[in-house]
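Note that one protein chain of the assembly has been removed; the remaining protein chains are unaltered in position.
By letter and in written order, the chains are A and B; residue numbering begins at 1 in each of them.
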Amino acid sequence: MSENASAARRSRSWTLGARSTYVRIESLFVLFGLSAIMAVLSPYFLQTSNLLNILLASATIGVLAIGATYVISSAGLDLSLGSVLGLSSVVGAVTAERLGMPWPLAVAACLAAGAAAGWVNGQLVTRAGIPAFIVTLGMLGIARGLALVISDGRAIYGLPEGLVYLGQGRPFGVPMPVFIFIGVAILTHYILSHTRFGAHTLAIGDNEAAARATGIRVGRHRRRLYTFSGLMAGIAGLIFMARVNAGDPTAGLNYELTAITAAIIGGTNLFGGRGSILGTMIGALIMGVLQNGLNLLAVQSYYQQMAIGAVLILAVFLDQWQARRAQAR
Amino acid sequence: MTLLEIEGVSKSFGSVDVLRGIDLTIEAGSVTGLVGDNGAGKSTLMKTITGIYSVDDGTVTFNGEPITDLPPGERRSRGIEMIYQDLALAKQQDVANNIFLGREPVKRLWGLIPGYVDKARIDTEAQQMIDRLGAKIPSINRPVGYLSGGQQQSVAIARALTFEPKLVIMDEPTAALAVREVEHVLDLIRQLQKDGIAVILISHRLNDIFEVCDRIVVLRQGRLIADDPRGETSMNDVVSHIVGAA
Partner (left out) sequence: MKLKLTAAIVAAFALTSAAQAQDRTYGVLMKTLANPFWGAMELGVRDGASNAGVEYYLQAVESDQAAEPQLNVCNTMLERTPTVMITAAINSTILLPCLKRANEQGIPVVDLDANLDHDIAAEAGVEITFTIGSDNEAAGAQGADYVVSQLGADATGPVLVIEGLSGNITGQKRARGFANRLKELAPGLEVVASLPGDWDRGKAANITNDILTRHPDLKAIFAANDGMALGAVEAAYAAGKGDAIIMVGVDGNVDAVKSIKAGRLDASVAQLPYLVGKQAVEEVTKVLDGATAEKFIFVPTLVLTKEVLDAGSEPMLEYVK
């Protein structure tokens, strides 16, 4: 409770824009600061095509991070995101390639596989009362294993044109995954910041007992959240599959950590009660800009790992520093 | 007129019998004091009324209709509100959202997109309620965790009163308050009674109970020990009922 209270006290100093949408100013500083550095170091950074590259590269992690934002701001956790991404990409590819179904069915199968895995998570967390950490860690293994079993351990390569278009098409010169990413972000922003579903998500994460007392059906809501998060993993799996023209059982390995990190950098409270899609988008873009810049500069792999780690710590340090300053006032 | 009727309600947690066959009726517009030692079952009994706990045995009837199997949200919409001892506030959400928690009004955004929470309306109506209560809150859009204990109490009360309740249950509403604030809460209870709203007041402060309640009910070890109009009992009687010396 004191944790929540102090977080609430802090949030005054970093709110920006609409009342219902908290965006940490620090995260914007980091994003623009990082972009400025990259722009100075590499003349290619600010090219339109490169900015589109960053959005394209951030699409998969960004959509996963949206799922993470919803679950974490309800004081839940979903560690299975990356594995479910892999599973749904394999299910989609099997539907299209091995079963020869029309590609819209493959899209549906891909999304359904993600949602189904999330649904199972939700049932186990709320009905069996197993901690989310354990349930989703278990699902991390199960989904990955299932993906390997279904695909026989090898990538399913060669998808129908319609499906590949979703990953590689460029209407108006903009890659399709960017459209999907932005569309999903707008829709999920609306839901989290402007609907009862979103308000109840934050309330449950803030104070579950209070939410229950005001008549919010907490168990049902949590089940929906995990299903939603699984669906996001399904969409991310669809993007991944369409981009690389293959259902890859190893796709998304460790992506959940990057996704959760993006959500946290974007201001989602790790203990629940606060989160915004706008913030998460900034978090995902910070990671995307960093990776893109390091690639443009052809930084060697060991230094890349160090740079990424350092920026993460810096982003969270700025938050803590700001919080201390706010408390001192 | 009988508003609430509890018949033979029992509840146990594991091997502990917390409520052992409670019968209690509450009249519309009455103020009932509920007292008892810690662990006597007061809060548990109240939570079986609001629906947070299901009963093992017995029935709860509200306004002539059985509500024993209804979920908390349904009971709330029928007019049962409770102000919890810990206030049950979402500390990172703002004052207005807390007051409307679980009951957010929605409209169509631009007349098109469904499900849009009408934040403007929430803010306006929440502000009206705060003003009506005469509470001093710095801003309706401040996160509740940022407010003082007394201010948070006002938010919890505002939430209970905004939707025209028929019964308001208050669990130790004065425990954490300064003298002046206590007086304010007691005034509020009198006001509610005048408006025809029934109140159940749980308190350790017998002075408060005797000041505002028509009737005093004593629980001990999950049983209803005494149920007397204020004029027919005394503080000494009540204390002996509580400790079991009578």
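Just a few scattered comments:
FYI, a contact is a pair of C-beta atoms (placed from the backbone, for glycine too) under 8 Å apart; a residue touches a chain by one contact, two chains touch by 3 or more.
Treat the numbers as computed from the prediction; the structure is a model and nothing was measured.
Shown chains touched by the undisplayed chain in the intact complex: A.
Screening A:Leu99, A:Leu253 or A:Ala310 against the full complex identifies A:Leu253 as the residue touching the chain left out.
Here one chain is not drawn; of A:Arg127, A:Arg170 or A:Arg220, the residue touching it is A:Arg170.
Within chain A, the residues in touch with the undisplayed chain are 42, 44, 47, 49-50, 53, 56-57, 60, 148, 152-158, 164, 167-168, 170, 175, 240, 243-246, 248-253, 291-292, 295-296, 298-302, 304-305.
Please note the rule applied: only the chains that are shown with their structure count from here on.
Distance between chain A and chain B, defined via averaged C-alpha coordinates, is recorded as 40 Å.
Residue ranges on chain B touching chain A, taken from their complex, read 50, 52, 71-77, 82, 84, 86-94, 97, 101-104, 106, 109, 113, 115-117, 119, 141-146, 159.
By the touch rule above, chain A contacts chain B in their complex via residues 1, 4-9, 11-12, 19-20, 190-191, 194-200, 202-203, 206-207, 209-217, 269, 273-274.
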